[in-house]
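Single-structure report; data block below.
Left out: one protein chain. Kept in place: all the others.
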Amino acid sequence: MSTGTFDPDELEFLAEDIFVTIIPNVKFPIFYMLSGDIGPMEPNIPVEVPLWLAVHMRQRRQCRLVVPEWLSLEALMEQKDRELKLDLFGEVPGPFYVEMSQIILDNFTEEIPDSNKIRRLVKDIIDIRLSKLRGTVGLHVKKSEMYAVVNNITQIELCSLRNLLTRGMDQLDMLKNAGLHNAGGASQSFSDDSSALEVSSMNPS
Amino acid sequence: MKNASLALTHGNYLSLSDIMVTEEKLLCTLTTDFHGLGYIQPSTRSENGDLVEGTVLDLPLWMVNPMKRNQWLEFQLPTAYQEEARRILCADPGIVEFRQGSRCRFSQNHYPLGLYIIPLADNINNSSLLATQIVKKKSLTLEEAKEVRSSLVSTFQLRFRQIMDWSNKTCHDTSAHDLKRLDRSERQLLEIGKAEQNSLISWNQRKKSKILKPSTAIKNARLMTDYADSRKRARIEV
Amino acid sequence: MDLPEMDVSGVALDDSSTVYTTAQLLTDLKDIWRSERLAPELLPHKQETVEMLLEQIGTVESNLEKAKHVKDPFFLHCHKMEANRVRYMLSNYLRCRLEKLENYALHYLQLSAAERDFVMTTAEYKFLQRYQADTEELIEGSVRTFLPANLAILDKWKEAPLKPRLESFVFVKPREQINGLILGASDAPVSLEQHSQYLLRYSAVRKPVMENKVILISPISSASLQEIFLSSLF
């Protein structure tokens, strides 16, 4: 684990808490979960559950997923076109759309007839956005701005260069301030020499 | 130290990379005598065994810094930070190879060494500089230190884009030759960038996410002991 | 299958008798966990939240234990899975805090008693003291026998302990509008808008982060804004 960042698996974990609609084929009473009540479930009656529970039930063949609107061929093609036309970042279906699409494509293949095409579209969209992101970041460091507004980028996208970006900014910051401040600035401290002569503390035995 | 980057290692007492940086040598001229230390530089050893004023020798940065503060020596600005090198860096920063043996003797500690050298500038303004010019001709003036600094900044800004592009490529795309061009801190950034990029890619391809893996430390340790064992065996056979 | 009679969610009370639902506690945990993971320094401890959630997990798990032979295993697994999810967040949150204490051990040992009570729990402080004592023993003990008796002190590393780097750049999202933020010595104050996300130095938002007015994000979410733009203050 490293501080300063979340990795994709951890983001996927967060995405699993998002609610999706399933159509159960079993009957269950209300689940009193810590995060709130779920159900009751009746066969063929749509019900909202967190994604992780949907996956668990699907693995036991206890439900089908109502595939979210945005995960259709049409919607994604539209999103891709939009993203290609824009210089800036286009709007996304939700904060965890990438993570969710992965989980859904992994576990609910039967519900998604064009899963391969969809998988490729999602990947294309991410690639387009990531290359925009690198462009912006490159520009940012080049102009050496010390503050930025970064809207509409999702967590998973920043996963690919968040540390590189923040550490790069840190380094640039240091170079710019080299030798400028005495106190606190690491550039001035020189760590292994002693300020006071140590001989004074030595007593010949 | 995990995810080491210059901002975290520079001046950090416990950092291995900072220790390696401060091991870099500078060419120095002593301006005072040191009793009984003549054996350090036998060629210019004085009769009484002292290390004497005027001796020219290479000293590691960790020694230069306190000696310079006491004004017991002057150091020469390494060629990698002198005007010619700065001009080369300014013309095409992406091409320059930060490694020994290059024309301007760029080192793989280009930025951190620069960060240490800049504060060593003599804090004298131009007018008083004129008066002491002859004495100080070898040392680093405040003016020049500023030039060095702005060179470091612009070099880094321009090379950062390249690091970002490289980190986007898959591992084998970046040749060993490319890597050799980078300074230590740039290489650390590249590693950070690659690790991030790879974790996203392999997550995306669902390669490893679900499979739990044994620790690499175990594998490393096994390799190491296997190696030691095979050497032992080899010795016995001989 | 019959209706499960036990309500494993329930509510918890804290000292000031504010009623928290477990769902709210979980939302809080997610926020503090995220901020802790992304902040360069140790944030104020949230012992009450941790304790209340642990208690909830305890209740759920002991109820499940009792119901082991009565209930459908599917039902048991679902609750167990949820409990594991909470356990993961809690463990990871606490682990992350220990890691910061370990990395900046000397720095955190030097805090005043008041500062200490604010940022760390008693258990964390106990751990920290022990950790540092053991580490000093390792370092000094490894060389003590080889050095002259009146030299054997390796104390230089304690004089300038490693500190969290507060100048690090972080991504943040304000919960409310924040005015008059000073980002650099020569810069004019700026305002941060609610619903936007920013990349800036942690030191600039340290206070609002501690007050929970700004949360640290692994960027983002807000789909309401149309563009990414970079604005310079120079």
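In this document, chain identifiers A, B and C correspond to the written order of the chains, with residue numbering beginning at 1 in each.
The working rule: a contact is a pair of C-beta atoms (placed from the backbone, for glycine too) under 8 Å apart; a residue touches a chain by one contact, two chains touch by 3 or more.
Going forward, contacts and distances are computed from a predicted model.
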Complex minus one chain; that chain's UniProt name from "DNA replication complex GINS protein PSF1", "Mitochondrial import inner membrane translocase subunit", "Translin" or "tRNA (adenine(58)-N(1))-methyltransferase non-catalytic subunit TRM6" is "DNA replication complex GINS protein PSF1"
Looking at the whole complex, which visible chains does the left-out chain touch? A, B, C
Taking the entire complex into account, which one of A:Asp9, A:Glu48 or A:Glu110 touches the absent chain? A:Asp9
Residues from chain C at the interface with the omitted partner, ascending: 50-51, 54-55, 57-59, 61-62, 77, 80-81, 84-85, 87-88, 90-92, 94-95, 98, 102, 122-124, 126-127, 130-131, 134-135, 137-139, 141-143, 146-148, 151, 154, 156-157
Missing-chain contacts mapped onto chain A: 1, 9-10, 12-13, 55-56, 59, 191-194, 197-199, 202, 204-205
Of the residues in chain B, which ones touch the absent chain? 1-2, 13-17, 19-20, 23, 32-37, 40, 50-51, 59-60, 62-63, 66-67, 70, 72, 210-218, 220-222, 224-225, 228
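Convention: only the chains that are shown with their structure count from here on.
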Comparing A-C with A-B, the busier interface by C-beta pairs is A-C
Quick one: report the Å distance separating chain A from chain C, using the average Cα coordinate of each chain. 19
Quick check on chain B: which residues sit in contact with 2+ other chains? 7-8, 12-13
Where in chain C do residues touch at least two different other chains? 156, 160, 165, 167-168
Could you pull out which chain A residues touch chain C in their complex? 1, 3-6, 11, 13-14, 27-37, 52-53, 56, 60, 62, 88-89, 91-95, 136, 139-140, 143, 145-155, 158-159, 162, 165-166, 169-170, 173, 189, 191-192, 194, 202-203, 205
Would you pull the chain C residues touching chain A in the complex into a rising list? 1-4, 6-9, 22-23, 26, 30, 34, 37-40, 56-57, 60, 74-75, 77-79, 81-83, 85-86, 88, 92, 95-96, 99-100, 148-151, 156, 160, 165, 167-171, 183-184, 190, 196-201, 217-223, 225-234
Going by the contact rule at the top, pick out the chain B residues touching chain A in the complex. 2-3, 5-8, 10-13, 18-19, 22, 62, 65-66, 111, 114-116, 118-119, 121, 145, 149, 152-153, 156-158, 160-161, 163-165, 167-168, 185, 189, 192-193, 196-197, 199-200, 203-204, 206, 209
